[in-house]
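Note that one protein chain of the assembly has been removed; the remaining protein chains are unaltered in position.
For chain A:
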Amino acid sequence: MQENLSLDSSSFSPAVNFLQELPSYRSIARRRTTLLSRDKQSGTLLKPADSYRSHLEGEITENLNSQSIRKYALNISEKRRLRAIQETQMKYLSEWDQWKRYSSKSWKRFLEKTHEMTRHLELWREDIRSIEGKFGTGIQSYFSFLRFLVLLNLVIFLIIFVLVLLPVFFTRYKITNSTFVSIPLKDTDMQCTVYPVSSSGLVYFYSYIIDLLSGTGFLEETSLFYGHYTIDGIKFQNFTYDLPLAYLISTIAYLALSLLWIVKRSVEGFKVNLIRSEEHFQSYCNKIFAGWDFCITNRSMADLKHSSLRYELRADLEEERIRQKIAQRTSEETIRIYSLRLFLNCIVLAVLAACFYAIYLATTFSQEHMKKEIDKMVFGENLLILYLPSIVITLANFITPIIFAKIIHYEDYSPGFEIRLTILRCVFMRLATICVLVFTLGSKITSCGDTTCELCGYNQKLYPCWETQVGQEMYKLMIFDFIIILAVTLFVDFPRKLLVTYCSSWKLIQCWGQQEFAIPDNVLGIVYGQTICWIGAFFSPLLPAIATMKFIIIFYVKELSLLYTCRPSPRQFRASNSNFFFLLVLLIGLCLAIIPLTISMSSIPSSKACGPFTSYNTTWDVIPMTVTTFPSSLQAVIHGITSEAFAVPFFMIICLVMFYFIALAGAHKRVVLQLREQLSLESRDKRYLIQKLTEAQQDLRGQ
């Protein structure tokens, strides 16, 4: 570090001398609670002189009640004296005020102690801290995100457990004195209740493994899937517990809870993104003043941080230059670029359509062939057919990012925008594949070649209990995803590290190099898993518990992979950016999960052969039925709220309120601009006056 400028402080410009004497400067400095006076010879900052000190204390003691002592920027001995002054002041207060002050202090101390204790209970605190010290805050935010998902899944499972599983277990194992209620079906529906149980003839050993991996056979009847809960109610001593209603409410509750929790977590990042000005994506102030992670303790990590800062600042300036170049494009070039972009976006859409069609074909093929005799097939072929949709999805998610990365080079965007657009396309691709799978299943379930669909509303011959089968597909996707993550870590990451360590003489290996921890890919992987969990939790109530276990194991696997096989990347993600990006992707996943769920709950008739909704037309019908059991006044209120006469005026009022806030924001913006202009004018006046004063002083001295 070369510093060519020496600390020649006695030669501060006269302007700075005057500026430090201005009343505005001094009052701000007093607000910060230390007065900065300069020693003219050595130029060092002195602690306040005694005469100032008593003045200072006078100022502070007026405000002592409002601030806690810790927040003052003083050293401990001065704070101690302030505290003593504060306590003597207390004596002059009335009894009531003294008691108020004392109780607020003890309440704050109590809150702090509980915070301290809950911080100890935080899961994986030490691991995440050590990762932060070694690899920086970008990667640490990935692991914090993973921890958040573990907690979210645990809470979702608790909701489902308390509302659905617990009453069923109590009754089944006779812990409470309750019985199941089942409503007999109408005659016309009797044909829909035919549910062939899988044959229990000669069973090969490997069929157990197939059943475990695909949810069929012995797992189909267990509490893992929807079909197990063919219960219309549970009769306790005093009341009847409405299990269908509880099942539906648990689904709505976990979706609402996920939405609220994600929005709450992203509020900070979003607020900051709103305040930032529209021109830059990242501000230079943030990068220079908050650029260095003060918690880095490792020499190699520090070198890496220096080089990543060098890279980042250069890249930002480069981006600025490119943006200026773009702004100077001629109209001819603009037309050419836009038509090229349109063409390339069509190619992107074509690639997406091809992938979706491939998934559709794979799902159809797999569903048709699953119905054949399983015993007649070879083990490997059987598993292949069962897992065909998952395999095709994984392959598609592997190939398309490469294609997108190639295409975006020709679209001539600025580098930062390129990265963001590629990531957005990959996110959409990954999450939409699940939707395509679910919609294919949905179309197969509701389409029938002959008239049996009018009988039950769905393809009763092939899918007597279609919710269980959808649940099985989700279960297979989750298991396959888990296996792939483990396999990639074991069979790609670790051998790569071994090769690089022991065969580093080969040129090829040197070129390939050690692996970097790619944050976007890893985040997409776990958001994909979480989306499957959200969709599947309705069809398979134990799926969130499986997801929790899966994420816990993935945490340890990824941590080991990071520590032993990865080198830190020279291009680092910033923590603030990362957090916002992760939660945005998660929110997209949640929205994409809600769509198939609402469609299946409201428009596909529920199966009559299994599940809690056998006596209802669709799953959603539980709610209108329950409303009819309310007292008539409450019913009238609910009918009023859901009618058009209420909804349209409500919508118009909301629009008006929104327009008001937009107008207010615009007005504030204009005022801010005006004030900024005024501020710079005032500052110019100030400098002019200081200059005149300095000249006058010099003239006076010269005379």
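The criterion applied here is as follows: contacts are C-beta pairs under 8 Å (C-beta built on N, C-alpha and C of every residue); 3 or more make two chains touch, one makes a residue touch a chain; residues count from 1.
One rule holds for everything that comes next: contacts and distances are computed from a predicted model.
J.: Considering only the chain that is not displayed, what protein name does its UniProt record carry among "SKP1 component dimerisation domain-containing protein", "DNA polymerase epsilon subunit 4", "Response regulatory domain-containing protein" or "Calcium and integrin binding family member 4"?
T.: Going by UniProt, the chain not displayed is called "Calcium and integrin binding family member 4".
J.: Determine which one of A:R172, A:K264, A:R314 or A:H639 touches the chain that has been left out.
T.: The one listed residue touching the chain not shown is A:R314.
J.: May I ask which residue of A:S283, A:T394, A:S414 or A:Q514 touches the chain that does not appear here?
T.: Among A:S283, A:T394, A:S414 or A:Q514, only A:S283 touches the chain that is not shown.
J.: Across the whole complex, list the residues on chain A that are touched by the chain not included here.
T.: Residues 1-3, 5, 7, 9, 12, 16, 19-20, 25, 28-29, 32, 36, 38, 43-45, 47, 69-71, 73, 75-77, 79-80, 83, 116, 129, 133, 137, 268-269, 272, 275-276, 283-286, 288-299, 301-302, 306, 309-310, 313-314, 317, 574-576, 676, 679-680, 682-684, 686-687 of chain A touch the chain that is not shown.
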